[in-house]
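Quick one: this structure, given as structure tokens, is what I'll be asking you about.
With one protein chain withheld, the remaining protein chains of the complex are depicted in position.
Here is chain A:
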Amino acid sequence: MARKLFDICWQIVFLWLVFRCGVWLVGALNLSLPGNVAGMLIMFALLASGIVKPGLIEAGSGFLLKHFAFFFIPISVGLISFGGLMRQSGLELLVILIVSALVGAAVTGTAVQQLQQRRDR
């Protein structure tokens, strides 16, 4: 238990360092890419090249991903400042969200299925 907790802690520190590297890199190269995406790509490269073994970040990553949703709660509370917008255009926004989600799902789904059928033929 203590061992697991220790692993989670230092692995999160390691993930944090990779995150900071991503933020730094994006700033240094003046990219219009979010720093956390750069950090994720760096981490993937480290794993794919075998420099970092997956086991090295398993405990920390598992913990963060298991409770991923937690982090969105404090962010969503910021919605409190948009009461007016929700009362005024809440319904329009809901329609937009539904229509655009369905369009996206239909496009990806049918495109992939067509491509697969063409390949299998």
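Here, contacts are C-beta pairs under 8 Å (C-beta built on N, C-alpha and C of every residue); 3 or more make two chains touch, one makes a residue touch a chain; residues count from 1.
The working rule: contacts and distances are computed from a predicted model.
Enquirer: Unshown chain, UniProt name, "Spore germination protein B1", "ABC transporter permease", "Probable glycine dehydrogenase (decarboxylating) subunit 1" or "LrgB family protein"?
Expert: Cross-referencing UniProt, the chain left out corresponds to "LrgB family protein".
Enquirer: Per the definition of touch given earlier, which of A:2, A:29 or A:69 contacts the omitted chain?
Expert: For the chain that is not drawn, the touching residue is A:69.
Enquirer: On chain A, where is the contact patch with the chain that was removed from view?
Expert: Missing-chain contacts on chain A: residues 12, 15-16, 18-20, 22-23, 32-37, 39-44, 46-48, 54, 57-58, 60-61, 64-65, 67-82, 85, 89, 92-113, 115-116, 119.
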